[in-house]
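A single protein chain has been removed from this complex, and every other one stays in its place.
Chain IDs A and B follow the sequence of writing; residue 1 opens each chain.
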Amino acid sequence: MNFKDKDIISIKDFSKQEINGIISYAKKMVPYAKGEKKTELLKGKVMSSLFFEPSTRTRLSFESAMNRLRGRVIGFSDPGGTSQKKGESLADTIRMADSYSDVIVIRHPQEGAARLAAEFADAPVINAGDGAGHHPTQCLLDLFTIHTEKKNIEKTKIVLLGDLKYGRTVHSLAYALSLYGAEITFVSPPSLKMPKEVIAECQEMGVEPTQTSQLEKAIKDADVLYATRIQRERFPDAEEYNRVVGSYIITNELLEQAPNELIVMHPLPRITEIDPEVDTTPHARYFTQAFNGVPIRMALLSLILGERL
Amino acid sequence: MNFKDKDIISIKDFSKQEINGIISYAKKMVPYAKGEKKTELLKGKVMSSLFFEPSTRTRLSFESAMNRLRGRVIGFSDPGGTSQKKGESLADTIRMADSYSDVIVIRHPQEGAARLAAEFADAPVINAGDGAGHHPTQCLLDLFTIHTEKKNIEKTKIVLLGDLKYGRTVHSLAYALSLYGAEITFVSPPSLKMPKEVIAECQEMGVEPTQTSQLEKAIKDADVLYATRIQRERFPDAEEYNRVVGSYIITNELLEQAPNELIVMHPLPRITEIDPEVDTTPHARYFTQAFNGVPIRMALLSLILGERL
Partner (left out) sequence: MNFKDKDIISIKDFSKQEINGIISYAKKMVPYAKGEKKTELLKGKVMSSLFFEPSTRTRLSFESAMNRLRGRVIGFSDPGGTSQKKGESLADTIRMADSYSDVIVIRHPQEGAARLAAEFADAPVINAGDGAGHHPTQCLLDLFTIHTEKKNIEKTKIVLLGDLKYGRTVHSLAYALSLYGAEITFVSPPSLKMPKEVIAECQEMGVEPTQTSQLEKAIKDADVLYATRIQRERFPDAEEYNRVVGSYIITNELLEQAPNELIVMHPLPRITEIDPEVDTTPHARYFTQAFNGVPIRMALLSLILGERL
């Protein structure tokens, strides 16, 4: 597994074997991510953190990852004062960051922006989310979490819940889970169903996802319930929105229908999708999942900068 | 004195003995704060700096403190692009920072926010000001300044001037000075008097503060004149505001009424409260006081992270 100078644009750029390698390497990073062990692996390296769209969780976990490896961070957290506002092309902004750093992390509202950035930069580029496009480090930390919590991904029964139509995270995840041959159920309101192309992709890899709008039934024998946010702006009608969102709130009462071992995941931030009463149950894994962003990003930064622990 | 993993929420969480210990330890930090000596005490540690309300002076002195100890800083300087804007609860934002760092510094416009944060974080939390609530590191740097400049706090005669009704800083300071049995005079316009509860607290500790609106008299035999900002929005009437503010401006002419040894302090930023002509007199101590924020915060970060110089 050699990722030196590799761009990380989409989960589809990785084979299953490569993902396994990253997961296994990320596990080594955990004590360093927690600050229990110390390393100077990326001493003297500089990361550009270019957030053309705010995303506190993703940005801070990248910055924590770089700092835990003793590298340095420059950049911006929103596009407010950037040269883009003055009319500069994305290519020129990327070339600038390329001159000033060893690796570029980019978050951008437009699909394809990260791939474009990678074309113009000599330094490796990591896509930290490009609009309706990809968010590969989120997908990797999700897989890492399932692997860590459930020991393997292959035989896992997973329910993906929420806005499956527009949710970038769940499209990538459905693809990646199919790569592992996991058993997948999609639960969404009828108007926010998983797109046919994504389902076709799963099927091509030999996975036949179940589709339903019945959450209670779906979780009866599931290992993982992966919830996502349903955005109000997807609904023309506020009443309809409230009804739909209300019917998918994860509560302790709902979880009584599920196996004791079921874990609940969520990419966060959550708004009302998971009742805070769930936080203290053994089901809750969304905070662990958020932490896992640090070791996964440490692993990727280390690998593409060619410095192995 | 063991502060490892302790949250720093209010000055009232400390005994007089503990405050003395912090002050004495902070004095050791001074040459490191000035960059005259170097240390790697917090190498590998990460501080989250969460400013839900901008405060350049407080934020930069915390960041300088962490950097002087060779630790690292992640965070945000205003709530603009945070997940809170997307509707995330404070608890979830804090849990995120908790996952990504070893210590959390929080500034928040709402009273009680820091205490709440401490409940949800495993990592120690330092309150960098929570609205009308507390700002313990400001209070500690004030005490540190008085102790350094006047050799002791116990026998000091201190005039607290300005908006004593709403000024968070002076409430905490009145409490802490009473802990030391200092001699306190409150000078304010009648409409901005020190609240009765604060006075009662002083009295419980055996201190009987003097109250007056006559600044000239009050400073005649004082050791310290501590001025604070009077905010325009406290006055319904602009003319009344101008009259009040005008009557409390500290000038060289006023200071001729005071002992040569009187020192002038101010938490800064100042607007018109102190005439710039005072800056170059031996009375001025507000810039030294601002600098003292660095060694005090270095001391606290060092103590709660359990790494002693």
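Things worth noting here:
Please note the rule applied: contacts are C-beta pairs under 8 Å (C-beta built on N, C-alpha and C of every residue); 3 or more make two chains touch, one makes a residue touch a chain.
Computed from a predicted model, the values in this text were never measured in an experiment.
Note on the undisplayed chain: of the listed residues A:Lys12, A:Lys27, A:Arg72 or A:Arg115, the one touching it is A:Arg72. Here the missing chain is touched by one residue of B:Asn20, B:Ser77 or B:Thr148, and it is B:Ser77. Across B:Ala91, B:Met205, B:Leu254 or B:Leu268, the single residue that touches the chain missing here is B:Leu268.
Although one chain is not drawn, its touching partners on chain A can still be listed: residues 43-46, 48, 72, 74-76, 80-83, 85-89, 91-93, 95-97, 99-102. Contact between chain B and the unshown chain involves residues 35, 38, 51, 54-57, 60-61, 63-64, 67-68, 70, 73, 77-78, 80, 268-271, 276, 287, 290-291, 293-294.
Please note the rule applied: only the chains that are shown with their structure count from here on.
Averaging Cα coordinates per chain places chain A and chain B 40 Å apart.
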